[in-house]
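One protein chain omitted, others in place.
Here the chain labels run A, B, C and D in written order, and each chain numbers its own residues starting at 1.
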Amino acid sequence: MGRITAPFGPQHPVLPEPLHLNITYEDEKVVGLSPAIGYVHRGLEKTAEKKEYPENVFLVERVCGICSFMHAMTYCMGIEELMGIEIPPRAQYLRVFYSEISRLHSHLLWLGLFADAFGFENLFMQYWAAREKILDLMELTGGQRVILSSCAIGGIRRDLNAEQIDTAQGVLMQTEEELKRINPVMLNAYTVKQRTVGKGMLSREDALLYGAVGPMLRASGVAQDLRQTGYAAYRELGFAPVVETDGDSYARALVRVRETCQSIELARKALERLPEGEAAVKVKGNPDGETMQRVEQPRGELLYYIKGNGSKNLERLRIRTPTFANIPSLLKMLPGCEMADVPVIVLSIDPCISCTER
Amino acid sequence: MVKALMVVLLVVIMAPLLGGLLTGIDRVLTARMQGRVGPPVLQPFYDVLKLLGKEALAANRRQVAWALGYLVLIIASLALFCLGGDLLIIVFTMAFAAGSFVLGGFSVRSPYSHIGSQRELLQMLAYEPVLILLALGVYLQTGSFMVKDLFHQSQPLLASMPLVFIALLIVLTIKIRKSPFDLATSHHGHQELVKGITTEYSGPYLALIEVTHWYELVLLLGLAAMFWTHPLGAGILLALAAFFIEMVIDNICARLTWNWMIKFTWTGGIILCLINLGVIWVLRAGGV
Amino acid sequence: MITGKYLVAVSIWLPVAAALLCWLGQSYSLRNIVSYLTGIILAVCALGLFLSGPFDYQPGEIWGLSWNTAISAADFALLALILYIGWRQRHKLIIILAAIQALLLICFDFGLGGSEIEPVPAFAVDHLAIIMALIINIVGSLICIYGVKYIAEHEEQHPVAKSRQPRFMFWLIIFLGAMNGLVFANNLYWMYFFWEVTTFCSFQLIGHDQSDEAIGNACRALWMNSLGGAAFALGLVILLRYGGGDYLSMQYLLSHHTAAGATGAILLAVSMLVLAGMTKSAQLPFQSWLLGAMVAPTPVSALLHSSTMVKAGVYLILRLAPVYAGTYLSSMTAIAGAFTFLAASVLAISQSNAKRVLAYSTVANLGLIIACAGINTPTAISAAIVLIIFHAVSKGLLFLCTGYVEHEIGSRDIEAMEGLADRLPAAATIFTIGIISMFLPPFGMLVGKWAAIESAAQLPLAAFLLVLASAVTALFWLKWLGRMLEGRPGAIAQREIMDSHYIASLGGLTAAAVLLSIFIGPVVNSMVTPAVTQYYFSPGLEANLETIAAGSGGLFSVWPLFILLALIAVAAGFLYQPRKVKNPPVYLCGENAGLPESTVFMTTGENMGEVKLSNYYFTGFLNEARWSRVVNRVGLIMILLLLGVTLW
Amino acid sequence: MELINKSRVKSPWLLHYDGSSCNGCDIEVLACLTPIYDVERFGIINTGNPKHADILLITGGVNKKAARVVKNLYEQMPEPKVVVAVGVCACSGGVFHDCYNILGGIDRVIPVDVYVPGCAARPEAIIDGVVRALQVLAAKTDKEAVV
Partner (left out) sequence: MKVDTIKTSPEAIVASAQKYFDDGCRLVAATCVEEGEELRVIYSFDRELSLENLEISTPREKAIPSLTGVYACAFLIENEMKELFGLEIDGLSLDLGGRMYLVDGAEPAPMADHNKPKAKEDEKIG
């Protein structure tokens, strides 16, 4: 019988970012697939070698505009380790706060896009309306909506004052209420379940074989969240990963929905227990040696390899982003699915191509 | 004859105005349901006027001819409807119109418009039986397939055919391209199909299709209004209520797949019709 | 009716003579001339019959023997031939069925009545027969003209040691004679003879290519139709035994059972004849012979599907409709027909072989016609006749066009026909008209279907099946048509040169499809209405037919729609002016490779990929073999029920 | 004609393409569609299909692979059309200007009519950019009318 071959992306209304899949369909079933990326590859790792190491904080923030804070933080953590800098506890707690609101905004963004992928426009609008409050909060505390530039080597660039903390607490509470109203639709609506349950199955074994990370891995029943390692102030705040076992798109949505609630809780706890003191320490000297840093980004495990040589310039900066690790599992999940499920499954990994290609 | 021509003329002029306005209201109300302000009510007219002024792009003459066929045949079915014609013929003419739209999509060697056409065909497969069963129901109830004979009925059709009306609502969802059945042309953006059949139409040709959708909307709401002919005002209210229900459905549903659509209409929709027709048939047999 | 008599004789004997000439003459140009001449004369004969109106005719004696005896002898000879074939092919079913028929005939000729049989008029040319004659002699002749050229090309492509063209033309043309005899026959015994001749002709034609597949399928056609033949013979025996010699006259049968419907043994005999008709029309579960027949060269398919063979089946069923009106047999026939309509339409969706799609569509439409016969109201009967006429024209056209395209592009696969509109614009246009005329307004088939559904409102189950089937029909036609219309942006249509035989036949049938639909009013008034009013006299009938004819009642006059269609074609010319419209490449997510072939795109590893398109066939769900088994079982149950209700 | 020109500025349909951006501007473009900013108020629709679009909105600089895509999309849009470069990267290449795979701003590949600054560009700035693009669009059509 005949088959249909057509490109899916790079420019495609359902894809927020350029990703190309050359898909072969039989009727509407996906029977063949080959991926292509490279539309966002800039060569950022190389550029980082040319810049001075403090400048790189701003560069790595732009690896990805959605989780830019996490990139900056991981980079800073690496440099701090190389230079033996101990950052003040207040900065550790603030890093948790910023990480968690970044995660919150990223997950809300994803939930909206996911809803859009299966054609639920209203739900998309609801999630993004809720997300705007978080962006306001970011603007209030960091001065920018998406790229915060709050993180600096040695701590946090701008400390929060009491009023800001109050506002933040209020916004977080409000968002929690809002999500209580919206989440049931994502989790219980019949039409949503029809489109997500059982779509893009990834078993625990396959998740390991294909190297999935983050919510993908956790939705397949592996309880791995790097926040368990207790970097920043996570050890003090207490943390248990969110795990689901079904391994389908619905489970991934469920993991992220539960993580939004967890993030709100963690962010509020961080603010409540925020120690007094300085938010940053002064930095002197140049990094020397090599280190690997891992952080749990909204999309999963982020790894930075930094190698300095005692000069202002780094010898090598290597960034392995979570989407880079999650893309291979698409090759496992897509074949055999319906054409209409392609966007749902592609989005279920929460692709961040900009991260992937750097 | 002259009267009939007048009616046709009136339909040709008034229907798009009405249809465009309804589409505008739809867009505003949908925006409100999503917590937005939404566009001006006259937005659809701006859109179409703008499209008329754009550069014409097309693959070949066939593509344009079928789009035009879609428009003309929908107008023809609407005119037949307003003249009180035979429901079956109206349904068949609508089928030709939809077929013409499908062929327009097929006329370009483009994957997205091709798949859109295949999906539109499946949509036809889904709603066509319900529409014909609706006509049969009208016949069983009134002894005639003619729309004009409905006006001789004292009792509204809704009273005897409530289930068929519900089935018609399903058809309406498919035909006016609302979630969960917005499958073939992606009325709302962000779909795997890009814009489905309309992907390869642009400028004035797209305007043609937009206007056709308006005519079609009026025709479909006319079918809904048919369920309450005395007084006609009630029928119009019924149609508007149906339209509003569609908007709500659109806003509380994810888009589903074609497999689901076929299963749903061929079981749910058709069974609703069958039960309803069965009851009418038994009652009639018993009554006589 | 002196002239009428000659016209009948010419209609039957001329094809025989022409066929012999083709066989003996061996030359292409001779076959060419013969086919054209025969075609013209036959068409004139049919028109003559149409003008002369109905009459009865009993031929005299031949060489001192009564014609009845001659027919008897020929019957036995034919059966002997079939037995011989069965023996040579080692095909048990053929042998058994032929033997049963022979036994029944022996009973008929010698056991019962014998010479006491009242001679009934051999031929009765009524309005229905005239309609059939027009179809056979005009559509059939066009197919023969087409066949001359086609089979010559066919042999170029599949060379054989000794040319089989003369043999092919022999069977093709003689088929027309047999069909003419069949439709004119009033004496059922004569009809049975012609019935068997058509079976035999189709066997010869299906097996033409002599491949194993062809012979196997020919044998299948032979045994299935022999089953029908046996049912026919059994019907005859029952009629003779329980009714008497008079009942062998179709006219007598019809006139004695118009009002209340037949009962008892007569009804049983009629049900046997209906069964025979169903096998011949390839109704479920007998559809497989017709599908198998697709291995034959395309003119054969065209002939079998449009004007001969399968039409003989529906003709018989329709003919007998007044006899079983109002009985359960009638309702069961309607339901069985409607079920076939649905099942065959669904199966057609899963096919990518154009000829198989056409075959399933034929099975489906014959089901619809039989359903109409079973619904058995005057409107339904009119619908059935309208469907027979228009189906013959459109289906003949589609088959011939498929054959033509197959020779041009070397494939009969729908997927291979993509972009035909730019490669073979004329063929694509013909296909467009042909396909649209099969199921969309304002063409005749749709008018028939419309009348069918309107009248089916009386019989809810049949109506329901018809409604579903009619929705399914659109799916497989449109997706096929869509593939052919596909074009790359800005592609310029190639010039197409068509052979004169093809121009004559395809052009003639296209014109017929359009003109008959435009003038459907006169067609109905002058042909269909008389055919129906012959046997049906019910109040309100005239009004019903008016609706179809002029449509004033139904506000459906075909003219405005035809005018609109013409308008669309003209206006599209204005709307799309090649010089003013740009043809950018199709949207490929921005990855167009920038080549003139606008469907090449850049993909993985900076390689080029090309867009491939295909129809949906739902093969996962619609597995033909599995579904055939299921629907065949249901079909069989329906047939058994059909016979059962008669006995009960 | 007058009516059509008026409608043109009331119904701008967008095509958004993510060049080689960091997503920051992208999500801001999407944010424009959502309840707080709701660009549909101005009749703006995000079509996702170049053949329906009037305004090409590109975020991020352009790398060698994306250049082809951007050019294709631009060429498939029917006239009259305008291009808006959103964010500093789309304007000049921004922080990535000296990366080895980056060609620079969008204007290296296609003509740009409106430049929207910002890293990331704020929704208000994007809307303002689109409004300016509409003025360009109107000017373009006036010029055409004169010619």
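The criterion applied here is as follows: contacts are C-beta pairs under 8 Å (C-beta built on N, C-alpha and C of every residue); 3 or more make two chains touch, one makes a residue touch a chain.
The shown structure was predicted, so the numbers you read here are calculated from the model rather than taken from an experiment.
Novice: I'd like the shown chains that the missing chain touches, ordered by label.
Specialist: A, C, D
Novice: Which of A:L15, A:I37 or A:A168 touches the chain that is not shown?
Specialist: The single option touching the absent chain is A:I37.
Novice: Touching the hidden chain in the complete assembly: which of A:R3, A:R268 or A:R318 does that?
Specialist: That would be A:R318, which touches the missing chain.
Novice: Pick out which of A:G32, A:G289 or A:G336 touches the chain that's been left out of the picture.
Specialist: Answering carefully, the residue with contact to the hidden chain is A:G289.
Novice: Just to verify: which one of A:A117, A:A130, A:L226 or A:V295 makes contact with the chain not shown?
Specialist: Of these options, the touching residue for the absent chain is A:L226.
Novice: On chain D, where is the contact patch with the chain that was removed from view?
Specialist: Interface with the chain not displayed, on the chain D side: 64-65, 68, 98, 100-101.
Novice: Quickly run down the residues of chain C that touch the omitted chain.
Specialist: 604-607
Novice: Can you name the residues of chain A that touch the chain not displayed here?
Specialist: 34, 36-38, 41, 43, 45-46, 50, 81-82, 208-213, 224, 226, 228-229, 288-292, 294, 301, 303, 305, 307, 315-316, 318, 320, 324-325, 327-329, 331-332, 357
Operating definition for what follows: only the chains that are shown with their structure count from here on.
Novice: Report which of A-C and A-B is connected by more C-beta pairs in contact.
Specialist: More C-beta contacts join the chains of A-B.
Novice: CA centre of chain B versus CA centre of chain D: separation in Å?
Specialist: 35
Novice: Nearest whole angstrom, what separates the Cα centre of chain C from the Cα centre of chain D?
Specialist: Computed from C-alpha means, the inter-chain centre distance equals 60 Å.
Novice: By residue number and range, which residues of chain C touch two or more other chains?
Specialist: In chain C, the residues touching two or more other chains are 582, 584, 587-591, 611, 613, 615-616.
Novice: Listing for chain A: what residues touch at least two other chains?
Specialist: 4-8, 10-14, 28, 125, 129
Novice: So in the complex, the part of chain B that touches chain A is made up of which residues?
Specialist: Residues in contact with chain A: 33-36, 111-112, 114-115, 179-180, 182, 186, 188-192, 194-195, 251-260.
Novice: Hey, which residues of chain B end up touching chain D in the complex?
Specialist: 27, 31, 34-40, 43, 45-50, 52-57, 189-190, 194-195, 198-203, 206
Novice: Name, in rising order, each residue of chain C that touches chain B in their complex.
Specialist: 418-419, 421-422, 440-441, 446, 450, 453-454, 457, 460, 463-464, 467-468, 470-472, 474-475, 478-479, 481-483, 485-491, 554-556, 560-561, 564-565, 567-569, 571-573, 575-576, 578, 580-584, 586-589, 598-599, 611, 613, 615-616
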